[in-house]
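Below is a structure I'd like to ask you about.
Note that this complex is displayed minus one protein chain, with the remaining chains in position.
Right, subunit A next:
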Amino acid sequence: MGREIQSPQEQSESYTVEQLVAVNPFNPEILPDLENYVNEQVTSQTYSLEANLCLLRLYQFEPERMNTHIVAQILVKALMAMPTPDFSLCLFLIPERVQMEEQFKALIVLSHYLETGRFQQFWDEAAKNSQIFEAVPGFEQAIQAYASHLLSLSYQKVPRSVLAEAVNMDGASLEKFIEHQVTNSGWIVEKENGSIVLPQNEFNHPELKKNTGENVPLEHIARIFPILG
């Protein structure tokens, strides 16, 4: 059927899964490799949207081969990739009747809270569904990173209580978290009221926005070289 493909067995020895996806995205035989790769992403705290979309597509082509546990893991990893729209990108490929299952419903609610900046509700809800995340290392940290990211797009200076709520920490653990950010990400703690000054970027300090106005790429200018010459 016009498939110009080599057998994946002989490839997987020399190819990484990423390369496999690039070369053979429409080969049903790579499905087990991709499933293993999802597990590997979970344990090794790595992430590949390409590979996961490829797997969801193969499930879409052959629904009878779908493994909902793997799908759930893909969705958890996608949540951890916020602020990218990856969670939606995955849901676009998951049939509605599958999305109706309890575990997916819970994930969809969690994504909704993250999408609408409601971190407190998110953490409350996550606590109720801890079984979904316990086996996924780095989950909390990833969400905290997203929270910090979103706060620093929005705030120059953020009250400590707002931060605490967003990253779901208090007391010593919050202190430690802030200390870490002070050392690594340039956060500053104000002496008088404990507010946090977030690092400057073009979104919370619009004056930093580069004047991207005129940036004509060389290849466009190259088109008039003959004239100028």
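Heads up, the rule we're going with is that contacts are C-beta pairs under 8 Å (C-beta built on N, C-alpha and C of every residue); 3 or more make two chains touch, one makes a residue touch a chain; residues count from 1.
Assume contacts and distances are computed from a predicted model.
Trainee: Determine which name in "Interleukin 20 receptor subunit beta", "Eukaryotic translation initiation factor 3 subunit L", "GST C-terminal domain-containing protein" or "SKP1-like protein" the UniProt entry assigns to the undisplayed chain of the complex.
Mentor: So, among "Interleukin 20 receptor subunit beta", "Eukaryotic translation initiation factor 3 subunit L", "GST C-terminal domain-containing protein" or "SKP1-like protein", the name matching the hidden chain's UniProt entry is "Eukaryotic translation initiation factor 3 subunit L".
Trainee: Just to verify: which one of A:Glu50, A:Asp124 or A:Asp170 makes contact with the chain not shown?
Mentor: From the options A:Glu50, A:Asp124 or A:Asp170, the contact with the absent chain belongs to A:Glu50.
Trainee: Which residue, A:His69, A:Lys105 or A:Lys157, contacts the hidden chain when the whole complex is considered?
Mentor: A:Lys157
Trainee: Sort through A:Glu101, A:Glu115 or A:Glu140 and give me the one touching the missing partner chain.
Mentor: Checking the options A:Glu101, A:Glu115 or A:Glu140, the one contacting the hidden chain is A:Glu115.
Trainee: Take the complete complex as the reference. Which residues in subunit A touch the chain that isn't displayed?
Mentor: Touching the chain left out of view, subunit A contributes residues 1-5, 25-28, 49-50, 53-54, 56-57, 60-64, 83-85, 88-89, 91-93, 95-96, 112, 115-120, 150-151, 153-159, 162, 165, 195, 203-206, 211-216, 219-221, 223-224, 227.
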